[in-house]
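As you look at this complex, bear in mind that one protein chain is not there, while each of the others sits in place.
Chains: A, B and C, in written order; residue numbering restarts at 1 for each.
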Amino acid sequence: MIIIMRPGAAKEAIRNITEQIEGKGLQVHLSQGHEVTIIGVVGDKSKLHGINFEIAEGVDKVLPVTESYKLANKKFHPEDSLIQVGNTSIGPGTLTIMAGPCAVESRDQLLETAFAVKKAGANFLRGGAYKPRTSPYSFQGLEEEGLRYMKEAREATGLRVICEVTSQHAIETSVKYVDMLQIGARNMQNFELLKEAGKAGIPVLLKRGLSATIDEWLNAAEYIMSEGNADVVLCERGIRTYETSTRNTLDISAVPVLRSRSHLPVIVDPSHATGVRAYVPPLAKCAVAAGADGLMIEVHPNPACALSDGPQSLTFEQFQQLTDELRPYAQLAGRKF
Amino acid sequence: MIIIMRPGAAKEAIRNITEQIEGKGLQVHLSQGHEVTIIGVVGDKSKLHGINFEIAEGVDKVLPVTESYKLANKKFHPEDSLIQVGNTSIGPGTLTIMAGPCAVESRDQLLETAFAVKKAGANFLRGGAYKPRTSPYSFQGLEEEGLRYMKEAREATGLRVICEVTSQHAIETSVKYVDMLQIGARNMQNFELLKEAGKAGIPVLLKRGLSATIDEWLNAAEYIMSEGNADVVLCERGIRTYETSTRNTLDISAVPVLRSRSHLPVIVDPSHATGVRAYVPPLAKCAVAAGADGLMIEVHPNPACALSDGPQSLTFEQFQQLTDELRPYAQLAGRKF
Amino acid sequence: MIIIMRPGAAKEAIRNITEQIEGKGLQVHLSQGHEVTIIGVVGDKSKLHGINFEIAEGVDKVLPVTESYKLANKKFHPEDSLIQVGNTSIGPGTLTIMAGPCAVESRDQLLETAFAVKKAGANFLRGGAYKPRTSPYSFQGLEEEGLRYMKEAREATGLRVICEVTSQHAIETSVKYVDMLQIGARNMQNFELLKEAGKAGIPVLLKRGLSATIDEWLNAAEYIMSEGNADVVLCERGIRTYETSTRNTLDISAVPVLRSRSHLPVIVDPSHATGVRAYVPPLAKCAVAAGADGLMIEVHPNPACALSDGPQSLTFEQFQQLTDELRPYAQLAGRKF
Partner (left out) sequence: MIIIMRPGAAKEAIRNITEQIEGKGLQVHLSQGHEVTIIGVVGDKSKLHGINFEIAEGVDKVLPVTESYKLANKKFHPEDSLIQVGNTSIGPGTLTIMAGPCAVESRDQLLETAFAVKKAGANFLRGGAYKPRTSPYSFQGLEEEGLRYMKEAREATGLRVICEVTSQHAIETSVKYVDMLQIGARNMQNFELLKEAGKAGIPVLLKRGLSATIDEWLNAAEYIMSEGNADVVLCERGIRTYETSTRNTLDISAVPVLRSRSHLPVIVDPSHATGVRAYVPPLAKCAVAAGADGLMIEVHPNPACALSDGPQSLTFEQFQQLTDELRPYAQLAGRKF
C-alpha cells in the first residue's frame, strides 16, 4: 500500500500515520520529495483492516499495490489451468464450443438443436431453463422441465450440458441434470449465489457483469474459488458502453488482459456481445485469433420464432458454416476442436 | 411497435410481415416513402410474442412504442405515490433522511449513531447486516446479530430502520426486525431476489444498478410490484462511467426523468455516488434542489475506523451541520423534515 | 512518481531502474515488501522525459504522484479566482447567468432574446455564430454577420456577450465583437485552437469534452493558461454515458471535484446536459445548490422553430420563471445575481 500526502502536509500528520502503521507491526518507508511525501507500507495489510487512511489528516490518496484476489491470480499460479468437465477439457490447446438456444422452449426444439450443434462440432450444449429477463412479463423459462430435456439431450448426443442458475434453488436442482453451471452477467456480483456455486461441486462458467471491471470479475471468481471450487471458466460477453449499434460492446482486449492476470480459461460469447446475428461469425473468428479458449454461441432451429434472443441466434446451417470456417483459425491458434 | 423496412425491400417481404401481424389479429398501417416503408402495428403486442421481426427478410429495425413496465408507469398512474412506512411517509411534500453506518459493526456503534442521526433530524436509520463486498476477504456483515441491534435501535429512538437484503434467507430474517428492505445496486437485476422482496409484505427501497438504464430500473421495480407489493421507493446512487474522480457518477438528471416516467418516490445517496466525504454535503443539497424525495447518507461515529466505506462517511458533527444547512433547501422545495 | 515492480523482480532489474533515475540526478527510495518492491522517485521528473519505465524489465506499473497541470492547480493557487469580464465578474460570491439561443438566426431573434434575458436577470448573452454540427447538412451558423448582431445586442442591452469559436479564423474575427470566447465540447482537445485562444487577449469559457476526464479538462485549461491567458472559466455540460434518457449525463459532482482541484470558476449548462426543456429548471437549481458559479441556459423566442437545439430551449416566460425561482437558491448559496 502506498499513501500519498498532500503538498505541505504537516510533519505531525505524517508521524500520526506512520505511528499507526508501525503500531500494527508493519514497516514504513518514507519518500520525501520537495512537493509531496510518499509513505510506502510493507508487511501484512490485513492487520490494517478498519483503518481508513484516505480521510486521515494530510492524506491525498491511498493506492493499493497488490490485487485482492489470490486464488485466481496468475502471480501465484503461473501455469494456465485446464478445467476438466466430464470427458472434455477447457483451457490450453483446446477450443470449446458451447452452442444451443438462449432458452429451452420444448423437448423437440432442444433435441433437434443438440444433434445439429453436435454434428457441426460443438462439445457443449447450452440452454437456459431459468431465464433472467429485464421485464417480468417476458418468458421466464421452463425450470426443472427444461433441465430434464437438457439431461436427455446429453444422453442422446454425448454433449456436455451447461445451464444458467439464478438462485440457490436453481443450483440445487441443476446439479442433478447438468455438467456445468453458468452464472449470468446480471448475477456476477450476487455474492450469495457465487458462494453457493462454489459449494456445488461442479465447474462454473462465470460471465462478466454488464459493467464489471476485470478486477471485479476476478474477485467474483475468487468468491467461487474460496469456497473450494477451483473449476472456474470466465466468459466475456460484452460490456455496457455508450455505443448502441450493438447490444453490448465486446471487450476483446479482456482476453489477453485476463491471460496476463489469471490462469483461468476464458471463452467469448459473441451472440450476447452483439445481439445481431450477422456480427456473430466475424467476432467468433476474432475471438479465436485473440486467444480465447472457447466460444458460446446461440443456435436455434427457427430464430424468427425464438422466445428469447432470436435476432442474435444462428440457424443450424449458419452454425455449421461458422464451425467450418473456424477450423483453420483454431489450427493457427494451436487449438483442437 | 414500428417496423422499418430496408430501402428497396421487396413487396413480398412487406406482405409477408403484414400477413403475420394481421394473422394474429392486429392491425397494420403502412407509410410508404420513396426510400423506406414503415409498418405501424396497432393492437395487443403480446399476441406477437415469439415472432422476431428483426431478422425477417427486408427488415431494417423494429422500434417499441410503449414501455414494458406498467405498474410503475406514470402514464397509467399519473399521481405521485406517497409510500407509508410505519408512522412515516415517503413522497410528495416530505424529505426523508435515511442515515447510519454502511455496516452494523457493534451494538454500541449502532445505538450511538442512531441517537445522533435522530437528533440531527433523520427519520430512518440505515445499517448493513448483510454486506455485498467486492472481495470475499472483506468484512461480510454481522447478519442476524446486526438485525437485532437495528431493532433495538428502532425501539430506543423511534426511528424507522432499513437494511439491505442479499438473499431469500436474508429477506425472511430481516422482515422480523426492520421496517423496510433495501435491494442494493449489485442485485438490481437479481430477479429471484426482486420477486421474493415483492412477497415480503414490507416496503422496498430499490437502488439503481451500477450501469442500469432508467428503463431497466423501472422494469426491476415492476418485478417487485407485480408480486403485489406497490410500496417501492427508488434510490439513485451513482452510475458507472469513465470518470474516476468519484467512485461513481451521480446521475442527478435521473430525478426529473423518473418524475416524468414514474409515480414512485426517488431518493438520492450521495455517499455511494461519490465515495468522498467532502462531496456529500454539496450533492445532498443539489439532490433536494433537483426534486428528490429524500436522501440516504452514511454516518459513522469514527469514520477513520469504519469497517466499510469509511472514506465516504460523515461524522456526527458533519451530519448535524449538513441537516442544518439542508432545512432551508427543503423549505424552498416545499418539503418538510 | 512511484514504480511498482512485479513480484519476484530480479535485483538486477531493480538496480537497472534505480541507476537510470540516479543517473539523471534524482533520488530513489526503496520499499521492499515480501511480495513487491516499490520505488519512490524524488526530484524533478522532467529530467526523466523519454524514459518509459512501464516497459523496463521487471516493472509492473508506474504511478504518477503529481498532476501535470500547474497554473490551473489549486495546490499552487489556493485562492479561488474571480475572473473579470468587462464590468462583470465570474467566481466567488457571484452567480453568472449566460442565456440566449443556441444559434444566432437573425437580428430580430437575437435582439428580442437579449432584451428578454436581460430583463429576467441574465448578465451574459450567449449565441452561436459558428456552429459545430454533427451533420454537414445542418445549419452551420451566420458567422461574422451573427457576430455583428451580438455586438449590437451588447450595445443595446449592456449585457456581456459570448460566442463559440471553432477555428483560428473565428477567434480572430470574434475578438472584435464579443467579450468572451467559448471553446465547445468537441474542441476541448483541439490543442491548436486552445493555444490560439490563449493568445486572444479576452477571457475563455472552456466546455468539458464529451468524454473528458476532469484531469484532461484541467490540462486543456492549462494549454490556454500557458499561453499567458489566466482568465479561464470551466463549463460542465454533461458527459457521455450509456444512459439515453438524457442527451448527456450531467456530472454534477464535477462542481465540488473541480472546487477541490482548481481555483478556476465553474459554471453548468443544463440545456446541453439534458437536451430536454423540462429538465432544465430542476437541474439549474441543483447546480446552484452544488456550488456552481453560474449557469448557461438556452433561451429562444420560439423554440418550436429554432434552427438548432429547439427541444432544449426555454421560452422567455419559462426563463423568467426560472430566474425567479433561482434567486432564493442563489441567496442560500451566498451568491448575488
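Operating definition for what follows: a contact is a pair of C-beta atoms (placed from the backbone, for glycine too) under 8 Å apart; a residue touches a chain by one contact, two chains touch by 3 or more.
This structure is a prediction, so every number in the text was calculated from the model and none was measured.
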Checklist entry - In the intact complex, which of the presented chains make contact with the chain not displayed? => result A, B, C
Checklist entry - Quick one: which of B:N52, B:T134, B:T241 or B:T323 touches the chain that's been left out? => result B:T241
Checklist outcome for this item: Where chain B meets the chain that is not shown, the residues are 2, 4, 6-7, 29-36, 38, 40-43, 63, 65-66, 75, 211, 240-242, 244
Item to check | Interface residues of chain C (partner: the chain not displayed) | outcome: 46, 49-52, 54-56, 68-69, 132-139, 166-168, 170, 186-187, 189-193, 195, 209-211, 216, 219, 222-223, 226, 240, 277, 303-307, 310-311
Item to check | On chain A, residues whose C-beta touches the chain left out of the figure | outcome: 211, 213-215, 239, 241-246, 249-257, 260, 273-274, 278-279, 282-283, 285-291, 328-329, 332
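Quick note on the criterion: only the chains that are shown with their structure count from here on.
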Next on the checklist: On a C-alpha centroid basis, what's the spacing between chain B and chain C, in Å?
Outcome noted: 31
Checklist entry - Whole-Å distance, chain A centre to chain C centre, using C-alpha means? => result 38
Checklist entry - Using mean CA coordinates as chain centres, what's the chain A-chain B distance in Å? => result 26
Checklist outcome for this item: Where chain C touches two or more other chains simultaneously, the residues are 211, 241-242, 244
